[in-house]
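All protein chains but one are shown in place.
By letter and in written order, the chains are A, B and C; residue numbering begins at 1 in each of them.
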Amino acid sequence: MEKYLYIALFAPLVSSMFSALFTNGPKKQFVGIIASLLIFTAFVSSSILLTHILGGGEVVHVEMMTWMHTGNLYIPFGFVVDQISVTMMMVVTLVSTIVHVYSIGYMDHDKGFNRFFAWLSAFVFSMMILVMSDNFAGLFIGWEGVGLCSWGLIGFWFHKDIATWAANEAFIMNRIADLGMLIGIFLVYWNTGSLQYDIAFPAFANLDTSTLTMIGIFLFIGAMGKSAQFPLHTWLADAMEGPTPVSALIHAATMVTAGVYLVIRSNELYSLIPHVGLFIASLGAFVALFAASMALVNRDMKRVIAYSTLSQLGYMFAAAGLGAYWVALFHLMAHAFFKALLFLGAGNVMHAMHDELDPFKMGGLKKVMKGTWIMMTIASLALAGIFPFAGFFSKDTILEAAFAEHHMVIYGVLVFTAGLTAFYSFRLVALIFHGEERYKIFGIHPHEAYKFMLIAMSPLLILAMIAGVFQEPFFNMVEEILGAMEYHIHSHVTVWIMLVGTQVFVGLAILFAYKKYSSWSTVPDGSSPMENSFIYKLLYNQYYIPFAYEEYVVKPYNEISAMMWEVDKKVVDASVDGIANIFYTTGEKTRDMQSGNLSTMLKWMVAGTVGLLSLAVVFGLAARYSDEILAILSGLGV
Amino acid sequence: MLDHILSILIFFPALAGVMGFMINKESMRAYGVSVGIIEFALSLWLWFAFDSNVSGMQFMEHLPLIPSFGINYILGVDGISLFIVIMASLFTMLGIASLTDTKNVKNMIITLLFLQMTMVGVFTALDGIVFYVFWELSLVPMLYIIGAWGGPMRIYASVKFFLYTFAGSLVMLVGMLFMAYFYYQATGTWSFAILDWYRLILPESFQLWLFAAFFVGFAIKVPMFPFHTWLPYAHGQAPTIGSVILAAVLLKMGTYAFIRFSLPLFPDASVYFMYPVAVIAIIMIIYTAMVAYAQKDVKQVVAYSSVSHMGVIILGTFALNVEGISGSVFLMIGHGIVSGALFLLVGVIYDRRHTKLMSEFGGLAHVMPKYATIFGIMMMASVGMPLMINFVGEFLSLLGFYSQSHMLTLLAGVAIIVGAIYMLIAYKRMFFGEVTKEENRNLPDVNKRELIALVPLVIITIWLGVYPKPVLEPINNSVESVVQLMHNKATTEDAKMRIPNVSGVVISKTSAKEAH
Amino acid sequence: MLSPINISIESLNLVTLAPMLIPFVGALMILVIDLLKGNLDKSLYVVISILFLVLDFGALLDSAGMFSANGIILGVFNVMLIDGLAILAQFIIVATSILFIPLALTNKRFHEFSHPEFFALFLFMIGGFQFMVASDNLILIFVGLETASLALYTLIAMHNRDKSFEAAIKYFTMGALAAGFYSFGSMVLYALTGSVEINQIATILANNGYADIGFVLVGVVFLLASFAFKLSVVPFHTWTPDVYEGSSAAMAGYMSIVPKIAAFVVAMRLFEFLIHSHVVWLEVVLYAFVVITMTAANMWALVQTDVKRMLAYSSISHAGFVMAAILIGTTQANSALFLYWILFSFTNLGAFSMLWISRQKELPGYQKTDHSFEKFSGMIQTSPMAAIVMAIFMLSLAGIPPFALFWGKIYMISAAVTGGYTILALVMALNSAIAGYYYIKLIVYMFMKDPIASNVDNSGHLYVANATTALKTIIGFAILGTIFAFLAVDPLLEFVTTFVYNSGY
Partner (left out) sequence: MEIGLNHYLILSTILFAIGLVGIMRRKNLLLLFFATEILLNAVNIGFAAISHYYGDLTGQMFAFFVIAIAASELAVGLGLLIVWYKRHGTIDLDTMTSMRG
């Protein structure tokens, strides 16, 4: 099995390095194909590992080589394929295989075709390290690696200022969180003496709660950054400047879920500190609602989907925080499928619309883009959690978990958010595919994407439809490692009321969205009363949070930096020069002592002698009358 | 030959430098490269012959110099110094190989060879005065390099560099003389041998003063806030090769000296001053990173970033445990490689455009993709990306210091944020966006000569990031013996507790916890 | 009435006079040769002088051997005192003179060297200095001092330029005042103790427990003033820069070494017994002198525009630095003084010789003085070897290791450390940093500036215009001594320490 582990891990690296060989050359179709094949190989290996694990096989644990070893610290490159990581591997390799294939078409006309595959495969590699590593340091490698690749891919079109800005924003915000993560790692090391999961986790049981709380909080700060939780969420929406396959792979299916993965991976830690878990769950619920609300009014197709991703991440954290780790993981997986599908569909639309992102400028596209329409509709249904699509199973279990744990506020928020989710998803579908063909005003001639792109997307389509059936086997698989349990609500009636109620609520939201938007005919120009309402503005401007960051963080930072530089030059450096100048100026001022006139020179000599003489006399007198002087001094109280 | 390999390493370049006067101007570059390669090969041989399992000094040489005053020519390397020596010879070789056409190439190469002698000398000397000799002597070639080949303010910059470091090291010299005097009082013989000094246990009050005296010399060299202001000038004005060697090797003298002198000689004082030094280190990290962010000149960005990174090294050193010190030694190598490469990279664009202002660039990634790639790799290494050389050192340094102070490490960790800010923004300004200036439109990409210098550095950056063991292991062994020495010598309660006892089985969890 | 003189020749120990008499004989011989046949070439006199100096050196070796075997030797009615200090100082004096004299063999013709009197006076001067250091008797010291000084005034004046006359007059007048101070100081001490022998004075004063400390100090003040003049201690230093500027570079270099070591030895004899008796006044005054002289001279050197004048101030500073030895007063400090001065003599003579070989007859427009800094601009490009040599002398003066002066410097600072003068040690160290600036300034001019056009044209000939093989050899000696000093420090240190220790200092 180790063989497959290595193949799964290193095939993406090989792919990346192979593609990198051609970065400076012109576009080569075969680069994309070979890269896709290599990623597919990784997928196949992962599948073999999955069957191995599913078949009750041993956890595959290898130690490739030493990375760092100093003092008591020992960090190997160790990899583990257990129930959790194999799930993640499947998600990662599957989605990335599809995205790779899709990208061959999507990036067809791009100059940086080869470079794109290099980055994309590098991302897959980093993600594999992240999920497969058997220690926190290895996790951190992947953690930073995906951050790096995300930077490279968001800023892929580096001629666009906004893209590179977004790339930097994403990187820096993640760095803020990474600091928390790093501190968490240090805490783990100094308290348990190791960073290996299988040594550190058992050791947690012996630590006091305050230490564990610290560890939990700091690790979660790391997770917050990568999973774009409030208040570090702004980068995710801005990250949509990257190519759409990137958004599908990184900012929907895989990287952003790394935070969730971390919490799930550290379940043994978080189980010991339920109060932190509750905080995580509350924050998750809040983010779910918060992000969904922003998605309601946004006029950028990709940003809407990004906010929806954010909202779904909130769900996952809510589940994980409540201790329903397996549910979180399951939702993570299901979400990866339908969200990637949604993004790739959006990519098709963008291609068709020549990179136009405002759904109000589209409309009626279902005529020209039938395949895409179907896929996006189904993905949206899955997202909304309509039976029998994937989202239904995963999301509903989260709601059940919240209910069963008696966190009614969280439950309520999540249910309400489910309605919002349905609304904004179908607002998007309605605006894009139904109604009048508003794009004609802008003289755009949309066309369907390459067929192979659609075919590449089809596995996701299928999974988005049927992922629910995996719930049972998945539960069985992770049961042991995640200490999972089914959530049983005592009364069957309650269960049914909840289920049907939610479904009806969601269905109503969909209908409302269709009713409101499917016959939309104009492009809003900011004059309608709704667009001028306070709520709309608040939501449209993302609660003014990016503005606040710009105004109260970025600008002050710039100003303080500039000021510091002035301080450096005018205070620190000037004082050094000042000290040096004291000598020079003193020299300059006193050099006239040497006036060159013999008379003055002689006077200096005599003056020196007289000075010494008077000192001598004073000293002589003092010595002679020392007794008297001492008496006087003591009289004075000296 | 192995018995005298260190002497050969030191004096071969000097001899070659003297002989260099006889070489024809046109052939000088080839000569310089050959000498550089031989020296580098010798230093690799040193590594090859080095026994990683021995923690003490190896290849020791001992010649009486002024025995009546206790000054002897004693050389030796251990894991701490070995790699810095190799790095010094590596950078001299690469520096000469990538030297772009300047006036007086001959003088430049001869100067570089002399500089190499002093660099190797500093890191192999095991006698206080011999160390000091090379330490001071290294200023002279650098003074010449900055002053003769530098920018418009070169004379100011070089003189400032010289006098500032000179003044600091004179205070250190007084400290050394005191140290020797105390040794004389204790034993009745004069000795400046570091290994002899190691055996001397001083009362804490003496340690404090001596620590302070040594600190002035080292802090200016490192350079630590607020003594750092010579560095931006020196880097800003120096020619590429000067900046490269200054950043890669010369700055390491200060941090190396902390580990070689301050820690083992004054363990109690090190503990006493740990917090103040850490605070200075944190100021270095954050403050200079912010100043770096405010720069308009890309070379100044890299220069200030050096100061910032040196802060992490200092912090790791004053972690006073094996993890931290090993990390800081490793980071010395890492920072040397990375900042050296970054200065080389800045030099590449300076050669083409004769300006270093970032506002003059923009969109270079379109015109010079290879350059942008290498710059990007090095930038990411500098930012501390895992699997690149700097990360190992930074991680270990911060990890080490965490056992001493939670809050301060948290503050110091801001390094990874602010570091990313200035580097990414600088990179964006230079490489991203559209090409706005007409002059930039037809810039040639990196040429072969530049690649000769850059590619090995890229390889090392990634190699040692992925597999630091060959370097980290000897470092670790030597650092363990240093820490053990400190633990044994510590007299105060606090110092005994904060400096771990390495030979003890494992740091038990309880003791680690108590340290919080 | 008078009792018959009854002294055996042996007890006079006339051999103690041998080293001093040799140069006098040489001087007379030169005068006689000139009388018999005039218009002989200077090279003859140079060689004769060297020969006599070598003889002198040989005699000194003999004395040194006697000293090593028997300890301190007194001679000639106990007026002569041959102890370690005297021998060491004479070694320095004679050796430096041997190095100096060939500098007369210049390429260009200079007024003073065409007169044989120059060489005669020179030898007289050396004899004077030798008497000065080899005696314990205030009268003989005075005689030696004046013999040497009067010869020296004349030698300076013989350079035959307006500035040299001015320098000679200034030096002479101030020297006369200093002589007055010296004799008055001697008179006070004589009045107090009835003796003019320093060791007797010391004994008598110690026996009566410094009862009249006020009067003792008055005497000490005048003696101190006169030696402060000789050692150019601020504020008695004002003659130094002018005299150095007025005399030829070679002479200036010589003056920075030989008269000072003589004065140091006498100062050691005169003042250290007071320091050892813990005369606080003197400690305070010397402390102030050391610090002020070092620092102030350095600051003035910073602002000079002429290299020779800069070097003049720098040698004031060096003298201040070395004077710390008298303050500290330990064996280590006194040995450091000699070690320092031996190393200093190499370096400084070398530095001044470098100026000497670049001496021009006519000054171009951009040069206001003989050796203005501008003259050395871009020297590395036109005359690299000379520039490097000059730079090494500068680095040595600045105390950059491993060049000669560094070793003297650390030994001296170490003496301060050992003697308990921590602050003084720091001041001494930091003064090196200030001094670094002006030495580096010359290096900056030589290495980092571009040459002035006319210097390029003559392709650096300017810097070696005055050079001959003889001069180059001297500079070669100096540079070798400067670079490889570290090899010689150990034997020197042992030698010096033994001699100083056995002399009771």
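A few remarks follow.
Criterion: contacts are C-beta pairs under 8 Å (C-beta built on N, C-alpha and C of every residue); 3 or more make two chains touch, one makes a residue touch a chain.
Quick caveat: nothing in here was measured; it's all calculated off a predicted structure.
Shown chains touched by the hidden chain across the complete assembly: A, C. Within the complete assembly, C:Leu138 is the residue of C:Leu138, C:Met354 or C:Met448 that touches the hidden chain. Across the entire complex, the residue among C:Phe24, C:Tyr153 or C:Phe373 in touch with the chain not shown is C:Tyr153. Considering the full assembly, A:Asp592 is the residue among A:Asp208, A:Asp525, A:Asp592 or A:Asp627 that touches the omitted chain.
As for the chain not pictured, it touches chain A at residues 591-592, 594-599, 602-603, 606.
Although one chain is hidden here, its contacts on chain C can still be listed: residues 138-139, 142-143, 146, 150, 153-154, 157, 162-163, 165-170, 172-173, 176-177, 179-180, 183-184, 186-187, 190-191, 194-196, 241-242, 245-246, 303-304, 309.
FYI, only the chains that are shown with their structure count from here on.
A count of contacting C-beta pairs for A-C and for A-B identifies A-B as the more extensively joined pair. Between chain B and chain C the centroid-to-centroid distance comes to 43 Å (mean Cα coordinates, whole Å). Distance between chain A and chain C, defined via averaged C-alpha coordinates, is recorded as 76 Å.
Chain centres here are Cα means. That of chain A falls 35 Å from that of chain B. Listed for chain C are residues 437, each touching two or more other chains. Looking at chain A, one finds that residues 580 touch two or more other chains. Listed in rising order, the residues of chain C touching chain B in the complex are 380-381, 384, 395, 398, 400-402, 406-407, 410-411, 413-414, 417-418, 422, 425-426, 429-430, 432-433, 436-437, 440-441, 443-444, 447-449, 486, 489-490, 493-494, 497.
Those residues of chain B that touch chain C in the complex are listed here as 64-69, 104, 107, 129, 132-133, 136-137, 139-140, 143-144, 147-148, 154-155, 158-159, 162-163, 166-167, 170-171, 173-174, 177-178, 180-181, 184.
Remark: chain C residues 169-170, 173-174, 177-178, 181, 213-215, 217-218, 220-222, 224-225, 228-229, 235-236, 238-239, 241-242, 280-281, 285, 296, 298-303, 434, 437 touch chain A in the complex.
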